[in-house]
Every structure is written in structure tokens, then in C-alpha cells.
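Yeah, one chain of the complex is gone here, protein chain that is, but the others are all in their spots.
Then we have subunit A:
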Amino acid sequence: MNANKLEIPEHLHNDIIALITYLEKEAPKNANRSKVSANDLARMEATAGFAMPPAFREFWLKGGSAYWEDEQLTCLSYCYTDYSSADNTLYRMLFTSLLFTGKKSELLEQEKGLLYACWIVGMIKEGDKRTFLSVMHWAACMLFI
């Protein structure tokens, strides 16, 4: 997939599963895929503190967790597996990013509660632009940075 031509169709902006499926169709054949078991999901939900939406559960159990990259694009469809179980809330991710750059954000602390509730389930990196895909208890959002 040519990163310069990556334009996520509007209708996929609020449908993470459809978006990942759309991207996976373009994934290189050597994409890294890992099986996700019901136990992996249970561990992830215990850490996240809420049950993942049923559609996501089915999506992960069917397709597993996946990671692929080519020259310009990196995509990650993330769920706990046997090998990977990182805490991944938007708050933690943003906090860590700021920590590296030595910057602070009042907004981040102000919205900490909300961002703690956003569990990252995917990432698209295209050049310097990173798009994080996250789910909340009953909502799904995308965040463009």
C-alpha cells in the first residue's frame, strides 16, 4: 500500500473493525499474526477494567492480533496474546510520549479520567502521522495525532 495514497474512507472512521479489515486486505503476505485465545481476552479485559465489545471479541478470536509494515506504513491490530500483554490506554500512551519530549499538557491531566477509559486496539503509522484506534466501554473512537 502506498502511504501517500492512504485515505481512510469516511464511513470507516467510526467502525474500527471495518477499518482494520479494510487495511488487512492490503497487508503484505508476511504480516505477523498471533492467535488470540479467550484466556488472552479475559486477561486484557481484567487489565482494561471493562468487557470488550462482543464484536471485537469475535474479531480477535477469529483473526487474532496482527502487525505488518512496509516502507511507508505500519499497522497494528492489537489484542493480548500469549506473547504480548501491554497496558495500553490513551492516557498512558500520551503521557509516555510527552515524557519523552519533556513536555507537559494540562489537557491531558484534565481529561485523564476519560483517556484512561480508552483502550488502544490498533495503530496506523504513516510517516509522522499516527492514528490510534481505541475502544471504551460502549464507544469506539479514533484519535489522530
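Before moving on, here are some points about what is shown:
Criterion: a contact is a pair of C-beta atoms (placed from the backbone, for glycine too) under 8 Å apart; a residue touches a chain by one contact, two chains touch by 3 or more; residues count from 1.
Throughout what follows, contacts and distances are computed from a predicted model.
Set against the options "Phosphate-specific transport system accessory protein PhoU", "Tetratricopeptide repeat protein", "Na+/H+ antiporter subunit C" or "TRAP transporter large permease protein", the UniProt name belonging to the omitted chain is "Tetratricopeptide repeat protein".
The chain that is not drawn here is touched, among residues A:Y22, A:Y67 or A:F95, by A:F95.
Hidden from this view is one chain, which touches subunit A at 35, 37-39, 42, 49, 57-58, 61-62, 82, 90, 92, 94-95, 97-98, 101, 103-109, 111-118, 134, 136-139, 141-145.
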